[in-house]
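The block that comes next holds chain A.
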Amino acid sequence: MHIIELIFSPLLALLIGVFFLGLARKVMARIQWRYGPPVTQPLIDIIRLLSQKSASHGVAFNIGLVMSLAGSLVITLFLPFGKIAPMSNSGGMLVILYLMLIGPLGMAISSGESANPNASIGISRKLLLAMGYELPFLLVVLALMTAYNTTSITEIVSLQRDTGWSMFTFPLVLSGIAYLLILPAMLGVRPFEVVNAPQEISSGPLVEYGGPYLALATLQHALAFFIGISLFVNLMWGGAANPVIFFLKMLVVFFLGIFVNAVFPRLRIDQAIRYLWRWPSLIAFAGLILVCVTGS
Partner candidate 1 sequence: MTGMEILLLVAFGGVMLTYILGRISSSLRNTFAVVLSLVLVVIIALMYDKTGETIFYRGFFGIPMSFRIDALSWLFAMATSVLGCLSVIFSLSYMSDRKNISFYYSMLFLVNAGMLGVVFSGDLLSFFIFWEIMSWSTFLLISFNRGPAVAAGLKYIIMSIIGSMAMLAGTISLYTNYGTLNIADLSHLTVSASPGYQLFLLIIFGVAFGIKNAVMPLHTWLPDAYTEAPSPFSAVLSGMLTRMGIYGFLLIIYVVVGAARFLHAADSTVSSFNYVLAWLGAITIVIPTFIAMLQNDAKRLLAWHGIGQGGYMILGIAFGTNMGVAGGIFHTLNHAIYIVLLFMSVAAIQYRTGGVRDLNSLGGLIKKMPVAFIGALLGICGLIGVPLTNGFVSKWMIYKTLISGRAPFLAFAALIGSWGTILSVYKFLHNIFLGQLPEKYRDIKQSPFNMKLPIIVLSSTILLFGILPGLPLRVINKIVVSFGFDSLNISLWGIVSESGMLNTINLFAAILAGLIAVWLFFRIGARTIPVKQDDNYAAGAAVPRDRYSYTAKYYDPLFRMISPYLKDIFNTFYMKIADLTGYLSNGIRKIYTGYVGNYVMYIVLFISLMIFVQMKWSPW
Partner candidate 2 sequence: MVNPVLLIAVPLGLAFMVPLIDSASRKLTRFVPVAALMFNLILCIRLIPAVLENPIVINLGGFTPPFGINLFVGPLGLLFAGLISLAGLVVSIYSLSYIKNGPVVKYHMLYMLLLTGATGVVLTGDLFNLFVFFEILCISSYALVAYHGDRAGIESSIKYLIQGTVGSGLLLIGIGFIYGIFGTLNMADIAMKIATVEQSTLFVPMILMVAGLGVESAIFPLNAWLPDAHSSAPSSISAILSGIAIEVGLYAVARIVFTVFGISDIYLFFAFLGILTLLIGEMCAFAQSNIKRMLAYSSIGQIGLILFALALATNNTVTGGLFQLVNHTISKGLLFLSAGYMIYRSGSMEISSLNGMGKRMPLTSLAFTVGAFSLVGLPPFAGFPGKFLIVSGALLKGQMVINILVGLVLLSTVIEGTYFFRVIQALYFKDGNGERKRAPATAVTAMITLMILIVALGVYPKFLADFLSSASSDLLDKMSYVGSVLK
């Protein structure tokens, strides 16, 4: 059973991630009164890309991308999906936080090696944006860990079963609001789509990728999307005992994200940081103080 879960959960995550990508395009199209591609379009693209030849810029160009995707896959082993969390006893929230670095770092090394300034600018923006949302995000996570007095994500989920969703329990409500405010930035959707910004910097880090590289990069993107939503659901919306309910919760978050994406224009990177470091951070900070005050 355990081994099946180990193999099954990354694949499931990939599947859901790719599905979300397809769905996003469809929903966006409908919002904009277009018909849009079929939901399976990203999957078809990935298969096509895998069969195309592509230029390689060196060993780190390959390895970085592989590392990035592998790192993201490993996170799915730690994140509970419903009750499926095959490796949650090998490390908790802190491991997840740090594993979440491997994806961007691998991507950064790979696209840095591509020797294209567009890619470098994209990476620079990616790291700056991460700096921007990590500040409130860490405050939120610390508030959660302090409030539940554990660093294990499965325990956080199971404790919410007794208390109700963290977002609607008293001392964590501010943290929940802050998390909601930074969620678009963590998912990389508009108004925070500064990293890939196709019109400005030719898709940024992706600029030199073609063929199998682009396939891997797409998969990594899908996984990052999945992880962002899943983390939010687990931490704030009580996770779920049942994978189906969990999936439905994720879908709700996904739609929220897409709606935001659809109506906002893109910010400049400095505007984004300013936004993230102002209200969300202040609210998250207040949330952490609240937790500390009421907790002891």
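By definition in this document, a residue touches a chain if its C-beta (ideal position, glycine included) is under 8 Å from a C-beta of that chain, and two chains touch if they have at least 3 such contacts; residues count from 1.
Selection criteria: all candidates are chains of the complex that A comes from, given by their letters.
Since we're looking at a predicted model, the values are computed, not measured.
For chain A in this complex, the touching partner among the options 1 or 2 is candidate 1. Those residues of chain A whose C-beta lies close enough to touch candidate 1 in the complex are 10, 49-60, 62, 65-67, 69-71, 73-74, 77, 87, 89-95, 97-99, 101-102, 105, 108-109, 112-118, 120-121, 123-124, 127-128, 130-131, 134-135, 138-139, 142-143, 145-146, 149-152, 155, 202, 207-208, 211-213, 215-216, 268-270, 273-274, 288, 291-292, 295-296.
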